[in-house]
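Heads up, one of the protein chains got dropped from this complex, but the rest are sitting where they should.
Order as written gives the chain letters A and B; numbering starts at 1 within each chain.
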Amino acid sequence: MPHIHIQDLTFAYPGANAPALQDINLTIKQGEYIAICGKSGSGKTTLLRHLKSVLTPHGERTGQILLGDTPLAQVPPIEQACKIGYVMQNPAEQIVTDKVWHELAFGLESVGCDRETMRSRVGEMACYFGIGDWFHKDVATLSGGQQQLLNLASVMAMQPDVLILDEPTSQLDPLAASDFLNTVRKINLELGTTVIITEHRLEDILPAVDRVVVMERGRIIEEDLPKNAAGHLWERQDPMFAAMPTSAQVFYRSSGKGESPLTVREGRTWLENTLPTALKCTQLPNSETGEKTPAALQLKDIWFRYERNSQDVLRGAELAVSGRTIHAIVGGNGAGKSTLLKAVCGSARPYRGAVSIFGKKVSHYKGNSLFANCLAMLPQDPKSLFVKDSVSEDMQEVCQDENRLKEVAVLCQIDALLDRHPYDLSGGEQQRVALAKVLLTDPKLLLLDEPTKGMDCFFKEAFAEILCKLKEQGITVVIVSHDVEFCAKYADFVSMVFDGQVLTTQTPRQFFGGNSFYTTAANRMSRSFFQNAVTPDDVVALFRENSEGM
Amino acid sequence: MKKSTVFTLLSVFVLIPGALFLGRFLPGRGFYLTSTLVILFVLLPFFLAFEDRRPQARELVLIAVLCALAVASRAAFVWLPHFKPLFGVIILSGIVCGAQGGFLVGAVSAFASNFLFGQGPWTPWQMLAYGICGLVAGACYHKKDRLPKDPLSLGLFGFVAVLFTVCPILDTSTVLTSLTVFTPASVFGIYAAAIPTNLIQAGCTLVTLLVLSKPLLYKLARITQKYGLYQ
Partner (left out) sequence: MGKDGFSKCHPAVNFLFFVGAIVFGVLFQHPAYLLAGLLCAGAYYLLLCGQKALKSMAMMLPLFLIIAAINPLFNTRGEHILFHLFGRPYTQEALGYGFAVGSILVITLLWFGCYNRVMTEDKFTALFGNLMPALSLLLVMVFRLIPALLYKSKQITDARRCIGKSGENLTFRQKISSGMTVLLALAGWSLESGILTADSMRCRGYGTARRTNFQVYRLHLSDWVLLAALALTAAVTVCGAAVGATEAAYVPVFTAAPVSVFLPVYCIFLLIPTIIHIKEVVLCRIFISKI
């Protein structure tokens, strides 16, 4: 029985030249788990918003959407509220009330549910989602992952038939993200709820979903089982192929035959079966360290705690970042990564040890001179830098020189956005505008806090391109990130922070090649065959080398 | 008839005179209670009117954000202790949301901020004073093009509004709680003693409105347009 039926849907925003959605036809069965993917701006969110009348944008529309047999617009709002659950990107901003229990009950209160039913439903949800421990807490004390789980739970408390998730994990760290996606999977399997999800992290969800829908410029260009989807994209050389799971990418790029692997396990089995038993070459050359440049940033025996009686967060951290490199700092949650950054830019004062920037101690930089043409940081949330009502005004706040402004805008690929309002931009664009604003201070050492959060793989690539250009210009870039794939691909050095200390500093190949858990999917898939392949490119290169002449 | 209309009539013709009349028979410092009750009867019609409107989600969010902004605005001035932009934010809220909305923003932000700093006998007085500040701004400027909305005249308006409506109400609460005997000299003494701090408050409002009114009104206009509110 078809559950949701989208028929010939075409939609254009008012005043837009091209339609945002064009001839969309999609049938979704009860209990299906569907992933919608596509570049940002391809119309995913617009499509999802059409599945809920209160969120449907204004504009010109033809075609219709049926829920069961009734057109969606005729389904009464209260029924839509209960039957169709919708979770958006930003965890904190979807939360309405101040207590966890109240948030869980919010939807039920709104539809006028009686107290007894409400009590049992809320209790039930708190148990199912393991929220019992923080039931009475203030929402402000929760982590991003917990907040998003709370959003999911408060939607599920209304017992929806359909769950729509719009990039729900883009603001979460990998651990919280996989927790969230596992819960979604559990809901789909155990409760039979239909799930429609858009995601960047196809690596995590593709093996679990029933069907993949690929969108491009408002059209559905692909709709198939996950194991076939990557193949079709590969055949037509579609850029979306780059978003597919690592194992599938390696499979097609090494011209694999048969069924495409989707998970690390399947990819490994496939490698095992295809590679010759005697390998000619199992190692890539370790990238040359180059001539030793003087350290741009040096931390010596840093000790820090937030309050006099609290525990040490940094415990003798040592770090040297050589100039003109991209240096990534990785580590789990609460390992002290962000505190390390704070110690560098002076918002956390270590009680022991010294931070030197370009050979001069931070405490010797007087006034604001540290942040004048020397050090700058891109904050985690780009919105914290937006003040004015257009991108160009915002940039002028830092630098009035028109030429310099143009130059930076071109470098950051935002020259087309200068007249837009910063809040009308997508997350990836906002990140680049914020970067441009930071770059206008002409820093020689640039700190980036989780810069790839919420970016899809295309934005990441564009962002990395900017970083490489900056490196060529002689700027030292320090990235703090959870994104191991990004660090493996673009960093020159990787440092691991654990328990308030910097454990190792190595090149990505040495570092991720040596780890077995905290490493990239490409490495996990190939580690029993190759020693230091950390990106899909590495695996493909080694695969080709070994299968030559076969 | 709407609940709020009934209550307003009831409040003006029965409850407030009743409280004033019965208050005379209360022993001790009964006028504390009488004055508090009268204020409550003034506040309630506004609150009930808000209930009657059944505000939609966007209006509710906008008012909530403005209240929180008024309370949290202090935090933006970490480098300048004692600078309070609160009344500036309330006045701008009144201009955008109208008299009723402005009153609500003022009263609720006073009440909410007292949950952080401690409720006391002054709470109802503050709610009334802050509320009236928003109300006056809304009544004078909302949807009206007669009064000029340039920063200077708004700033002066804020200065006058704070000095002559908000501060006197707050000082009256001090008079009632701390005086034992009401002689012209003692009452005048309290009002006079408060003048310097009141001038500082009014000055902060003036500066806030001078600098902030134009860009913040622009941002608010963008949002109300997006929300489709108060058009």
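Just so it is clear, contacts are C-beta pairs under 8 Å (C-beta built on N, C-alpha and C of every residue); 3 or more make two chains touch, one makes a residue touch a chain.
Worth saying up front: this structure is predicted, and the values here are computed from it rather than measured.
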Which visible chains touch the chain that is not shown? A, B
Selected residue (touches chain absent from view) among B:Thr8, B:Ser173 or B:Thr208: B:Thr208
For chain A, which residues touch the unseen chain? 52, 54-55, 76-78, 81-82, 85-86, 88, 90, 92-99, 101-102, 105-115, 118-119, 122, 136, 138-140, 151, 154-155, 158, 345-347, 367-368, 371-372, 375-377, 379, 381, 383-387, 398, 423, 437-438, 441, 447
Those residues of chain B which, in the complete complex, touch the missing chain: 26-30, 32-33, 47-48, 50-51, 53-58, 60-65, 67-69, 71-73, 75-80, 83, 85, 104, 108-109, 111-112, 115-116, 118-121, 177-178, 180-181, 183, 185-186, 207-208, 211-212, 215-216, 219-220, 223, 226-227
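Note that in this section only the chains that are shown with their structure count from here on.
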Residue set of chain A touching chain B in the complex reads 388-389, 421
Listed in rising order, the residues of chain B that touch chain A in the complex are 215, 218-219, 222
